[in-house]
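Just below is one structure, and these are the notes that go with it.
Note that this complex is displayed minus one protein chain, with the remaining chains in position.
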Amino acid sequence: MITSESVWQDIATIREKVPLVHSITNYVAMNNTANALLALGASPVMAHAENEVEDMLEIAGALVVNIGTLSDPWIRAMKLAIEKAKSSGIPIVFDPVGAGATGLRNNAIHVLFPSGPPTIIRGNASEINAAAASAATTRGVDSTESSESALESAKSLVETYGSTVCISGAVDYILDGNNTVKVHNGHHLMPKVTALGCTATVLCAAFASVNPSPLKATAGAMATMGITGELAADSDYCRGPGSFQIAFLDALYNMTFEDLRGKLRVE
Amino acid sequence: MITSESVWQDIATIREKVPLVHSITNYVAMNNTANALLALGASPVMAHAENEVEDMLEIAGALVVNIGTLSDPWIRAMKLAIEKAKSSGIPIVFDPVGAGATGLRNNAIHVLFPSGPPTIIRGNASEINAAAASAATTRGVDSTESSESALESAKSLVETYGSTVCISGAVDYILDGNNTVKVHNGHHLMPKVTALGCTATVLCAAFASVNPSPLKATAGAMATMGITGELAADSDYCRGPGSFQIAFLDALYNMTFEDLRGKLRVE
Partner (left out) sequence: MITSESVWQDIATIREKVPLVHSITNYVAMNNTANALLALGASPVMAHAENEVEDMLEIAGALVVNIGTLSDPWIRAMKLAIEKAKSSGIPIVFDPVGAGATGLRNNAIHVLFPSGPPTIIRGNASEINAAAASAATTRGVDSTESSESALESAKSLVETYGSTVCISGAVDYILDGNNTVKVHNGHHLMPKVTALGCTATVLCAAFASVNPSPLKATAGAMATMGITGELAADSDYCRGPGSFQIAFLDALYNMTFEDLRGKLRVE
């Protein structure tokens, strides 16, 4: 179902159509995710004011909501943006960063999910567990749990909200009501660079803006992330997490069909 | 009028005097623009609180106002800062990021321009058109229009506000009431790195803090941007937009008069 041809088709469409991805995201990730969207071929815009987000969605192809550095005014803007996106048929990609760590984040999820069920939810196992109101407590934003440990939570989110859910980790699991896709691509340096999880989320949004299947969009985005990470780590100028993130942007920008075909590991 | 000698003189003065550039700017661009100012030889400071911006301007050589990630409290602080800068004779450089995309941004321009006409306005064609209240609608923050398409709007801004206006693009146009300068320097990778437009704006501010002619300051800054981009792209370690932005900072820091003289393309 997910082949190098299908993923490449989405990348080619993004490069051609240059979809605008509107992100309400955390301060740490803004620069990285803007650069990743540009390297992929999409166009980023960040806007967070309650009196601006609905206007911005008039010209956007996808909405990203990321709760990594939260406050009440941002939650209110997220709610407005989600409702607008939902009524306009714009895909919503939700990143529950640090879910479970604080009441503010948990409450934000409880308020925001019902106000406009996310098209795609992407988080690590801790975050998916917390988002599903399971008993798990998260430890900051880095997951110490395996992706598999959140499968039941992911299924519950799929059932309740109709979302496609991605549990990212050494293996990424992507689930909708009918299928489960596993993406095996990736590299161990990726968790050593901040905001690469957030980067995966905005790539999901770019793919969802051109592919009507959230499952295929998410799987394509996660495979592209993982392959880009492998290419970056293999580059002759990668010496650690600093140069890795530079090589990551270069590899994403220079990605070819041959890169994808030779490396895709999806089942 | 703009020669490699005149541009170099400004760079040398910046490196010697280390002017403090106070930016009220967007979250995405803060880190990049701080690093670019340091690489150029200036000193950056970011401060956005209504109860701080006037104090900060007491020690600043230029003010940057950039509306890339806007909210009402920031607009109020921008107004106070602009009024203070105007009364103190500090040059004001305005970057109308995403103008035309939302009412909030358009209204901010309508409020802020009259409260203290910008010394310099720098934006892409879409933004300059929108800032001039022309009929153009902008599509996010990346311009798809040629610089030439905004010339009439730029002239209108020059007339109404007495500003020097820079339309940046493949060719940069810089206009005041008397002259038009075209800068042909630059590289096609530059729009693939987020916040390089914002970086051009802070360079204009650094130049304006040492050169009393806004036209010469802007032309010198835009030429320096473009030449730095060419040097970065030519470096043996540039492989894509990730390494380009690293090479850009290196090239700006290492810039010599010979670099300028060999590459300047201004008319």
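Observations on the structure shown:
First chain written, first letter: the chains are A and B, and each begins at residue 1.
Operating definition for what follows: a residue touches a chain if its C-beta (ideal position, glycine included) is under 8 Å from a C-beta of that chain, and two chains touch if they have at least 3 such contacts.
These figures come from a predicted structure and were not determined experimentally.
Of the listed residues B:12, B:59 or B:170, the one in contact with the hidden chain in the full complex is B:59. Set against the missing chain, the residues A:110, A:184 or A:239 yield one that touches it, A:239. Mapped onto chain A, the interface with the missing chain covers residues 26-29, 31-32, 68-72, 98, 101-105, 139-142, 191-195, 237, 239-243, 245-246. Considering the complete assembly, chain B touches the hidden chain via residues 18, 20, 27, 30-31, 34-35, 38-39, 43-49, 51-52, 55-56, 59, 73, 235, 237, 245-254.
FYI, only the chains that are shown with their structure count from here on.
Taking each chain's centre as the average of its CA atoms, chain A and chain B sit 32 Å apart.
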